[in-house]
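Sharing a structure below in structure tokens format, with a few things to ask.
A protein chain is absent from this complex, but the other protein chains hold their places.
Here the chain labels run A and B in written order, and each chain numbers its own residues starting at 1.
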Amino acid sequence: MKNEDNTIKRVKKFNHDIVMKYLLMAVASATILIILFIIIFIFANSSGAIRDIGIIEFITGTVWKNSEGMYGAVPLIVGTLLVTFGAIMIALPLGLGTAVFISEVAPKRLRNILKPICEIFAGIPSVVYGFFGLVVLVPLLGTIFPDHLLSGTSWLAGSIILGIMALPTIISVSEDAMRAVPRSYREASMAMGATRWETTRRVVVPAAISGIAAATILGIGRAIGETIAVMMVTGNSPMIPEPLWNIFEMLRTITATLALEMPDAASGSTHYSALFLLALILMFIVLLINYVAKVVIKRARRKFGDTSGTSFTKKLPKLTYAVRIPKALWVIASVAITFTISAFLFNLLMAVVYSSFVFLISALLITVVFETAEKEKAKKEEKRPPRAKQHTILSKLMPNVMRSITLIAMFAFVWMMASLFFDRQTTGIIAFVSVIVMLASAPVGKKLGATIREKVAHGSLVLVMLIVVAILVVMLFDIVSKGLPALSLDFLLKYPEDRGMSGGIFPAIVGTIQLVVGTMMIAFPLGIISGIYLAEYSKNTRFTRIIREAIDLLNGTPSVVFGLFGMTALVIFLGVGIALIAGCITLAFMVLPVIIRTTEESILAVPKELREASLALGASKWETTIKVVIPAAFGGVITGLILSLGRAAGETAPIMFTAAAIYSSSISFSLLDPVMALPYHLYILATEVPGSTTMQYGTALVLLIMVLFMFGMASLARHRYSKNIKW
Amino acid sequence: MEETNVIDVEKFKLWYGEKQALFDVSMNVRKNKITALIGPSGCGKSTLLRCMNRMNDTIDGCRVEGIMRYHGQDIYDKDADVMALRKRIGMIFQKPNPFPMSIRDNITYGPKIHGITKYDELEDIVERSLKQAVLWDEVQDRLDQSALSLSGGQQQRVCIARALSISPEVILMDEPTSALDPIATSKIEDLAMELEKDYTVVIVTHNMQQAARISDFTGFMYMGRMIEFDRTDKIFNKPSDDLTERYITGRFG
Partner (left out) sequence: MKSWMKVSAAILITAMICVPLTATVIGTDSHKLSVAGSTTVYPLMAELQKEFEKFANVDMNVSGGGSGVGVSSTLNGVADIGMLSRDLKEDEGGGQLVPHVIAKDAVVVIVNKNVGLPNKEAGIPDLTLEQLAGIYSGKYNDWGEVGGKAGQKIAVIAREEGSGTRDCFEAALKTVSGGFVAKERDVNSVNSTGAVLLSVQNTPGAIGYINLNVEIFAYPGITKVTVDGITATSENVQDKTYEISRDLILVTKGKETGMVKFFMDWILSEDGQRTVESSGFVRVN
């Protein structure tokens, strides 16, 4: 048929593009409302504590004792920071070593095995980590250090478990960063006769340093927000360790306090609102960390994205020392002043805590506030002819300064650790000797030659990788070998009996499925639509920026805070009670940012040409989106959805105050009834029902299988679609 | 005039996995001369070049057979020290690839790897290398700026300076000007001819005029074989092979 109609005047009055746009926008704004709700509820509930205790007294009080009505957040903040610090000390060397091994050393075939293995780590639910910590790690530590630990629950145990949990983040993000370093850099280095190790150490790692830093910060974020696992192994004694580096002491984190004390706090009491104030502080800390991560990642992108003169040895672009020194002085001065004042007002410990806070904040301020000013300054400076050789002395001294700082830190660390075991004299000798050994190792290493140095380095990388794999294998083997005997048809299909000592876990399995399905129904439509809106329709306006910020905030919020929100807003305020629907909504809010982000990213990954091809044929934007873009992005979207469900299935903290029943003797399909759930059941069995070891392992295994199955599906989906569609 | 061979290649074969990329290639590289390798894309000239300092070792499934000697020593001997070899035979790549570091750090990278740590010594090396690469005047005031802030031609000269910093004997250039504009290209060509006094240069190029302008010897490769290898003037004026002539005169394919 011949088309002879040449008119281009609009015929349809109804433009469904615009309608769809506003419809999508409306759904996307729901995300903001959710965030607002969460913040408002937490703020409103914490106001009582601000009134009764006072904000200053709250964050400077050193005693947290509910029975005496004393609410001082310092031991909890210190506990959170210490356990996180310890976790990073463990996770960073292991994670970075493994990442370097996978990216730079391992042959292709080994890499293809190792990467999915490391992904399994990410799939294990936190309650299973906590369970493993409680039944394996804690007794083990108790046996290794009988003189220092009564039962093994300690800062050390918490840091080890958290460190293991932070590993997958650190490994995958820093591995990606190193893989992104162009091959040409490596070739250039090798062509000059550098060994592979020298290339890794001097070119690849420095070039990827921003990515590695981001990985570390994200790992810290994960560790700080963790609740259940930490609660199970740290002993939960709200005390500041004495001395501060005593890794054998018990401590309590903010998250654990929330989970432990929230259930019994009387609604509206000072205790209750003090807990909400704690949640607020936790959110603030996580927000700060995520913000730093964002700045670092941005910097990394800028470095590789364009060549506007950033140098990674000198972090800030085109800055002379003349500009940078006052800035450093500014930080040092503010830290020093805080230290002195708080040392006078409180004590040494508080001084350390506060000055480190001030350091964090001022460092952040500097990167954000001064950056714009300095960019302009740098622009002006570019026009003037620069002076030659102006930094000679500083550049000459810099390596030595760095070396001395490393040595001092090393000495301090060894001294602290040794002082836990030995008297003062021995401690001094040990620390001294270890520094001498450090000093001596450099020239000795030099004498050995590059090839031997490379062998030593690669050998230790292999060792690190083996440790990481061994941790996983031991964990999985322990759970599978002890859980298998419990598995039977009866176990899967019967109700629990005798407080869970015998019988089965049928209602917990059904409850978990109910929770996951409910979560899916709420989160999928909201998440996918918001993702489509952000990817296809949003322009870079203030509104979309706010949405994005809200999503990031939601993403960083620790799961226990979602639990608190669910409890106050849904269970108590709306009067839903402990119910399936409350749990589903809480979990849905928690997984929403993951869904939105993966949807958006996979839609953005669809090449522009495809859209243009469709638009050029006269399709409307909405038609293009629905018929071309979304089918093309399907694989990525599906992956995100399944991953989020896996996460929902394994979470404990958000459901423990909103939906979880401890025992139930029937299956209810009402949305207003509580349900049993596998993670919570495992938590209860492990902590409240002594003697139910077989049941615990059985539950852990079933949960593990369920969650890993979903993660397996996700990676299968990703694999399939990435094979079918290649841009 | 007696001329010594720096690199000898005889009946050299190479496979990438199952696929053979080089067939019985024979040629030699004379000291303090510029040797050019020309041929259509995918003919194996870059592959051959990368064999000379064993950069192909980094590629999985790469296997070689035949003879390749550096001053009479087998490059592929199992006792050969690859690092020492690459220290003597430097390389410049197709795309300028300075490290994302300052210019100074780029140049001092090699010396530091090979054990030079004295600050003053390193400064001397920076100055000497950049002068040899004819870049000193342009960048001496901004050695602490990122090398990535320079223009493409300057970046390529940083790479050359970086290669020169460890005083190699041979410099392999893998289409060093293909990513550059004509002015930058001519600067690099001048530089290559300048380098001929102190160094031996092997250059891969798909630009025949370039080969004709700067090289003393030229090898023409096609489909993984060395079709003809001879003095440049002979290749361009009186090629003995019909294939070579067709390629040179542009009546190819």
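The definition used in the following text is that a contact is a pair of C-beta atoms (placed from the backbone, for glycine too) under 8 Å apart; a residue touches a chain by one contact, two chains touch by 3 or more.
All of these numbers come straight from a predicted model, not from anything done at the bench.
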item	value
Visible chains that the absent chain touches, using the contact criterion stated earlier	A
Residue, one of A:Ser334, A:Ser434 or A:Thr687, that touches the chain absent here	A:Thr687
Candidate in contact with the missing chain, chosen from A:Arg51, A:Lys65 or A:Arg183	A:Lys65
Chain A residues that touch the omitted chain in the full complex	64-67, 134, 139, 142, 150-151, 153, 231-232, 235-239, 242, 250, 252, 257, 260-269, 272, 499, 518, 521, 567, 571-572, 575-579, 581, 626-627, 631, 657, 660-665, 668-674, 684, 686-691
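Definition applied: only the chains that are shown with their structure count from here on.
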item	value
Chain A-facing residues of chain B, complex	53, 55, 58, 60, 81-87, 90-91, 93, 95, 97-102, 105, 109-110, 112-115, 119, 140-146, 148-149, 159, 162-163, 166
Complex contacts: residues of chain A adjacent to chain B	107-108, 182, 184-195, 198, 202-203, 206-207, 303-304, 307-314, 317-318, 385-389, 391, 395-396, 446, 450-451
